[in-house]
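Moving on to chain A:
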Amino acid sequence: MSHEILITQLLYGGAGLLFFLLGVWSFISHEPLWRKLIALNIMGAGVFHVLVAVAYRGLDAPPDPVPHALVLTGIVVAVSATALALAFGRRLDREDSERTPEVQGVDDREDGTHV
Partner candidate 1 sequence: MNPLLLGFDILLSTTLLGLALAALTSREPRRGVILFIAFGLLLALVWARLRAPDLALAEAAIGAGLAGALMLSAARRAARRRQ
Partner candidate 2 sequence: MTFMTLLSWLSVACILAGAFFFIAGTVGLMRLPDRLSRLHALTKADNVGLGLLTLGLLLEAPGLLIGLKLVLIWLFVLVASATGAHLIAKRALRADGEDAH
């Protein structure tokens, strides 16, 4: 029985590690803000995977509640961070176009960010 639990934990934990690495790769290699945010959220999903896999105790025993509390907080924080980043991005776009209205369209990258 404990063998079975260990296999499940390793499977989901390994998947979580993979998500984290994928997210890191995408976060540092892709320029647009929305792509960075998707990468950040997927990195978070990887961390949550590891935590929930650690809390798993098989089908017969209730899981450990402490990592669940951490993950619940983490989900809320991740959404707040996403919203904050989007608000910052919008503010940066507006200030940039206010400061240099004549070159708008020249230094615009194709995805809405600026140089």
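Methods note: a residue touches a chain if its C-beta (ideal position, glycine included) is under 8 Å from a C-beta of that chain, and two chains touch if they have at least 3 such contacts; residues count from 1.
Candidates were picked such that all candidates are chains of the complex that A comes from, given by their letters.
Owing to the predicted nature of the structure, the values given are computational and were not obtained by experimental measurement.
Engineer: Quick one: in this complex, who touches chain A among 1 or 2?
Structural biologist: Result for chain A: touching candidate is 1.
Engineer: How about chain A: which of its residues touch candidate 1 in the complex?
Structural biologist: Contacts found on chain A: 3-4, 7-8, 11-12, 15, 18-19, 22-23, 26, 30, 32-35, 37-39, 41-42, 45, 48-49, 52-53, 55-56, 59, 62-63, 68, 71-72, 75-76, 78-79, 82-83, 86, 89-90, 108, 110-112.
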